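One structure, as structure tokens, below. Some questions next.
On to chain A.
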Amino acid sequence: MTEPNPTLRLKGIVKTFPGVRALDGVDFDVRPGEVHALMGENGAGKSTLMKILAGVYHPDEGQIFIDDRPVVIRSPIEAKEHGITLIHQELSLAEEMSVAENIFLGELPRKKWGFVDWKTLDERVGTILQKLNADWGPRTRIGSLSIAKQQMCEIARALTHSAKIVVFDEPTASLTDAEKVVLFDVIEDLKAEGVGIVYISHRMEEIFKITDRISVLRDGSYRGTLNTRETDEDEITQMMIGRSLELHRRNIEHAEEGEEVLSVEGLSCGRLFQDVSFTVKAGEIVGFYGLVGAGRTEMAETLFGLRRPTAGKIRLAGEEVHIGSPSEAIEKGISLVPENRKEQGLVLGMNCRDNITLPQIDDLTAGPFVANGAEVAIYDMYRDRLQIKAPTWRTLVGSLSGGNQQKIVIGKWLSMKPRLLIVDEPTRGIDVGSKSEIHKLLRELAHQGYAIIVVSSEMPEVLHVSDRIIAMHNGRITRTFSADAVTEEDLIQAISGLTSDKAA
Partner candidate 1 sequence: ETYRIGITQNNVGVDSYQTTYEQAFIESAEADPDVEAVVLDAGGDVARQIAQIQDLVQQQVDAIIIWPTQGKAVVPAVRAAHNAGIPVVITNSNIAEEGFEFIKSFSGPDNITQGSRAAEIMCDKFKEMGIENEAQIVQISGQPGYTTAIERAKGFEDRLPEVCPEVTLLETQPGDWNREKSQRVMETFLTKYDDIDGVYAGDDNMGVGALNAAKAAGREGIIFVGATNFAVGYEAMGRGEYWGSIYQSPVDDAKNALATAKAILTGEEVPFLNYFDTPKITQDNMDEFTKPVF
Partner candidate 2 sequence: MAALVGRLGNGDLKGLIARNGIFIAFVVFMIAFGIGVDRFLTFQNLENVVKTTAIIGVIALGVTVVVLSGNLDLSVGSMLSFGTVMVVDLHDKIGPGAGILVMMIAVLALGAVNGLLIGFLRLNSLIVTLGMLSAIQGLTLIYSGGKNVDIDPSTQDTTWFRVFGRGEIAGVDMPIIIFFALAVVIGMIVAYTPYGRRVYAVGGNPTAAVFSGIRRNRVVFSTYLVSAFCVGIASIILGSRVMGSQNTVGQGYELLVLAGVILGGTSLLGGSGSILKTVIGVLILGFIQNGLLLLGYPFFAQWIVTWVVIILAVWLDVAAKRGRLLSPIA
């Protein structure tokens, strides 16, 4: 079998940022009609490599070949002209604009005199949305969609024109299973058209499901390429982090259950969710599983004082409380790792240390001033614990890789030592190694007597860490499972609202 010539070849790419050598002589190639996975830990340089391809960054050294011809890509415009489309890891959307305008950003169909050809636009977007199974229209304001739907619109950009190379940078980080299926269909179609696809993800099962080859980066250097069919998770993990992991082992070792920390009764908030009741005990992890839009995030936000409940009671350690604001929630020992790290979790222009200590800054003082040493100590502790990769604590959070940003958010709330820790999609965009580390950490915390709520759209995650799982559908709790008795089928049924029998 002769292998087709690669559509794209990268040779010896080097890129440095102040204090970091993000890429150190990386080679990489993509053939037409293949799905090529790019893997590596958080901060390994995957996004950087792809941004170089897309003309966002310029390599310090190295060459890019397209169809065996050397090219220089100076800007996104040129990348586009070379037939390269990058679907960014972080959403790259104009929030106030319509879905259609966003999908065709930079290439709106024109009529004479530079007028927008709305008719063509709507037609083409309509077709694309149909392909994506979208239940929203081309004229919807994109900012009013949930993150998952926004992500789908971002993905839709791959379909606007015939590209030679499409790069998906962690497209599934905020998608649920239903949308993933759609995405994989899209990828199949592109593949059939002979488009070369680069697929970045931390989720092994996806990688093994859809990719043909896998390349691995580690600390900015190229580790090799394997055929997907000829390898397994363990080998890849070895290449990525230099050791094996015991993955997907169901946690069965329950912590000793303690006092009831939180009890929620009939909690409602308008149309967002209704009549939610449950309890969480010290030492227990309760997983909330559901489809996007099930209202889990809103429930968590209500517990954290960010929304005013329209009905119901919240009890902390048996005592009824009213939580009017996040600062009151924090006082009462609640922490929330929010869903959207960029908007809700981090001050991107602040350094790593300051972000981590932000909620407790009032307690870290020496006289009137912030105690520098205490702060750095906290940072160091969580940097080690969560393996945060940052040059120094002075590095601005905005220049960290996506996964490392997420770790900063987690570290920030763990360091509060809360009674009740709520984590919303805690491992979104986190590499396998750190993910299992975080899961381990959550278990450890439960053992130490924390009460923990995990909201997640990833079934393995929920299954892996929870003592109990609560399924939500459409703003209501449909069923509660204990970790020992849950099956994947039941769970799927419960979150899609197919069964209405409420188990206690």
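We adopt the following convention: contacts are C-beta pairs under 8 Å (C-beta built on N, C-alpha and C of every residue); 3 or more make two chains touch, one makes a residue touch a chain; residues count from 1.
If you want to know what made the cut, all candidates are chains of the complex that A comes from, given by their letters.
Note that this is a predicted model, so its numbers are computed, not measured.
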item	value
Complex member in contact with chain A (any copy), out of 1 or 2	2
Chain A residues within the candidate 2 interface of the complex	18-19, 75-77, 304, 306, 325-327, 329-330, 336, 338, 343-350, 354, 358-359, 361-362, 364-365, 368-370, 412
